[in-house]
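Apart from one protein chain that is not included, each protein chain of the complex appears where it belongs.
Let's turn to chain A:
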Amino acid sequence: MAIALALVLVVIGSILFHLFSPWWWTPIASNWRYIDDTIIVTFWITGAVFAAVVLFMAYCVFRFRHHPGRRAAYEPENKKLETWLTVITTIGVAALLAPGLFVWNQFITVPEDATDVEVVGQQWQWSFRLPGADRRLGKSDIRAISADNPLGLVTDDPAGTDDIVIQGGELHLPLDKPVKVLLRSTDVVHDFFVPEFRAKMDLVPGQISYFWLVPTRTGTFEILCAELCGIGHALMRGSVVVENEADHQAWLQEQSRLKLARLPAAQE
């Protein structure tokens, strides 16, 4: 009988843990609240199924345990019951899938007015590139990489001359403005992951991947690498600062000024 009790305890314990444990997601800082909502819906549906099936098992184990003289029922199949269960499950699964695909469609449809921001992964640090006044990023080419062009920018692309490059510093993003994050890597696969944004995407050498978001909360958030990229993987951290428009403009000005100040030195 212990097992029937244990099954009930597993269900109750899991639910209590879910409700009362201090470990839960961090407050969201992007427009992907829909993802959170879908997770919540999924928790409810799957939690209900888990509780129902395991409690049913517990009941069966208790009610139909072996007694001398008892005989089990003989029932090879039950078409009607099996059909019903299949139909109900299909409906439940569709109910999960539909919102999932709906939100995925949003996730991969980048709004027209999104600003491009580039994130470059290298063993084991993050670099960033933001467009200048022309709002366009210049081209890059892996073959152009050298000691003083670590991101491989194509120098004769006019769109790139005003680009702001940040190496080993913080990425700054404006509040409430859509951003298209373009991801590329110069060596191995990395993954740009900011838990508060709920979004992540791999950086793959040889191609450019992307995702988009709208930061919705000011603050400084941690960037983690979420794809094994060698021994420095766990230490490959960075941070992203979300600030209001005025602060962001000031920061951009400052970065351009620093860049100009560095320029003569680089051309020597």
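The rule is short, and it goes like this: a contact is a pair of C-beta atoms (placed from the backbone, for glycine too) under 8 Å apart; a residue touches a chain by one contact, two chains touch by 3 or more; residues count from 1.
Simple rule for what comes next: contacts and distances are computed from a predicted model.
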Its UniProt record identifies the chain omitted here, from "ATP synthase subunit a", "Energy-coupling factor transporter ATPase", "Sn-glycerol 3-phosphate transport system permease protein" or "Cytochrome c oxidase subunit 1", as "Cytochrome c oxidase subunit 1"
Considering the complete complex, of A:Asp176, A:Glu222 or A:Glu254, the missing chain is touched by A:Glu222
Where A:Leu96, A:Ala159 or A:Val241 are the choices, the one touching the absent chain is A:Leu96
Those residues of chain A that touch the unshown chain are 2-3, 6-7, 10, 14, 17, 21-26, 32, 34-35, 38-39, 42, 45-46, 49-50, 53-54, 56-57, 60-61, 64-67, 70-78, 81-82, 85-86, 89-90, 93-94, 96-97, 100-101, 103-105, 107-108, 122-124, 142-143, 145, 147, 150, 152, 183, 186-189, 191, 193, 195-196, 198-207, 209, 221-222, 224-235, 237
